[in-house]
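Yeah, one chain of the complex is gone here, protein chain that is, but the others are all in their spots.
Chain nomenclature is as follows: A and B, assigned in order of appearance, with residue numbering initiated at 1 for each chain independently.
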Amino acid sequence: MLEIQSVNVYYGEFQALFGISLSVSEGETVITVGPNGAGKSTLLKTISGLLHPRSGSITFMGNRIARVPAHEIVELGITHVPEGGRLFPQLSVYENLRVGSYLKRARGEAAATLKEIYRLFPILDERKKQLADTLSGGERQMLAIARCLMSRPKLILLDEPSSGLAPRVVSRVLDFVHQIKSQGYSILMVEQNVRKALKLSDRAYLMESGRVHKEGTKQSFLDDPYIKKAYIGL
Amino acid sequence: MRTPLILIILFAAIGLFPVFFPSPYLIHIGTLIFIWSFITTAWSYMGRFGLVSLGHGAFLGLGAYTSGLLFNFYGLSPWIGMILGGVVAVLFAMLIGYACFRFGVIGDYFALVTLALGEVVALTIIAFRDITGGSLGFTLKSKGTSLLYFQSEHKIHFYYISVAFLILALLVWKWIDRSKMQKALRAIGEDEIAASTLGVGIIRYKMIITSISAFMTAIGAVLYAQYITYLNPHTLSGVPPSLEIAFKAILGGMFSLWGATVGTALIVSLEEYFRVAYGSTFVGFSQIIYGLALVLLIIFLPKGIYGSVQELAKKKRA
Partner (left out) sequence: MLDLYLNAALNGILLGGVLALLAFGMNLIFGVIKIIHMAYGQCVMLGLYFIYTLVTHLGFPILLACIATVPLMGVVGFGLQALVINPLLRAKANPLTQLLALAGLTIVLENLAQVIWGADLRGINVQLPIISIGNVFLRTSNLIAFFGALLTLGGLYLFLNRTYMGLAIRSIAQDLDSARLMGINPQAIYYLTMAAGGLLTALIAAFFTPIYAVHPHFGGSFTMMAFIIVVLGGMGNLLGGFIGAFIIGIVTSVSAAMTSTEIADIVALVIFIAVILVRPQGLLGIRVAK
């Protein structure tokens, strides 16, 4: 479904990604792990169109999207939940969700989708008139994920959903991700919390310093001694 | 040693011009160019270091009206009036300058404050219409041709006096260039926050350069008033002349010694051309052209004016 080939991304003169190749198949949950500064967020931004690669190709469902502007990539079915959620601070929970269904194809079903979201996340229904600013960290993350579901996406990019959250809350958030996975969505997730993330995944990539260092199934990552030592701490 | 030779030729040309082309009209245009180049150069003392003021009209008004009113009401020689006007402008500049620099008002916010101030001075002049003649301005009492009272019935005198003033402004520029202040101000201009951590004494240097600029602008205004023997708040204060000065400098290039003069010469010539060629039906046409040129210039220099010129300067030095 998503094919990334030899992508090079620069910030000005500084190269952040070196010849990255990666793929996500339909219905898969793929996670990308690695230390800070490895370029994981940059990778997601490049896929969603906030950044453009200097060279290389990105293909999604047969469409070449490397040079396509961000708002059109959303149209094609990729949504990106940035790190921290990036909610609209002065909009209410309800309004944040509503923006999620801005796309023409999502608008028609917005009411139905919203009902479903409220069913999955009852806390959002409770708080629907509150400003996004006033929610707790965990609630914000859930709102951010819920918001992206409003656009009826095909592929969901999640950037460190557990970042800045207490362990108990992290579990709840990742439980939601699991729920979404079981609904059949394709997910590409970037995570620092390797152990919990691997539990959800089908396949994984390890990125370090802007390059892919390892690729494999969930089990191969769990069995790998280097990964176990450096990232899972066993 | 090419530079002094070019300068000598240039000044000889300027000096001898009226001898070979004794046209009163051309001499008049020349004088205007020199006077406004003087004022615009004074503006550039601040502009070149990132202190873009859109309110120099305030200094024009304070200088010209102080001197002019003291002359008309008390017969004070405009030479003294000029100094007094300059002092008034400096005091005003120091007051506002301190407030701004102390509160860290820079860049576009600084420009907006100066814009408001230029307008405040204009409105004040108009408000006290009993003394100043309000919107209609006032005329200086005639003293014929008198050195003491800085008036002359022969325009040629002002031609040479204006050249002398311009030379003074250029010399002050060079003096600033060589001073310790220049390095400090350049650092501030490029990255204010970094400069402040080096303990550069930001406020002090900004105050000094602002005061110099204010003083010179004010005496330039007196020069203009004495030449025209007429003062009007719409030409000597407020937003329009403030913007014109800034734009003349930016057009010509406010980082170089001759930039202000070049910009002024271009614009004055353009205005005269349109006035002569098209008459009063197209008054304002030249302004449209130069306004458009300015907007295009500002937009299409890829890194903005500052960036491009700095780039060029860096490349030259490298």
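Here, a contact is a pair of C-beta atoms (placed from the backbone, for glycine too) under 8 Å apart; a residue touches a chain by one contact, two chains touch by 3 or more.
The structure presented is a predicted model; accordingly, all values stated were derived computationally and were not measured.
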Omitted-chain contact residue, chosen from B:126, B:140, B:202 or B:231: B:126
Of B:72, B:179 or B:287, the one touching the omitted chain in the full complex: B:287
Candidate in contact with the missing chain, chosen from A:1, A:20, A:38 or A:87: A:87
Missing-chain contacts mapped onto chain B: 52, 54, 99-100, 103-109, 111-113, 115-117, 119-120, 123-124, 126-127, 239, 243, 246-247, 250, 282-285, 287-288, 290-292, 294-295, 298-306
Interface residues of chain A (partner: the chain not displayed): 48-50, 69-71, 74-75, 79-80, 82, 86-91, 95, 98-100, 102-103, 107, 147, 151
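Note that in this section only the chains that are shown with their structure count from here on.
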Centre-to-centre distance between chain B and chain A (centres being mean Cα positions), rounded to whole Å: 57
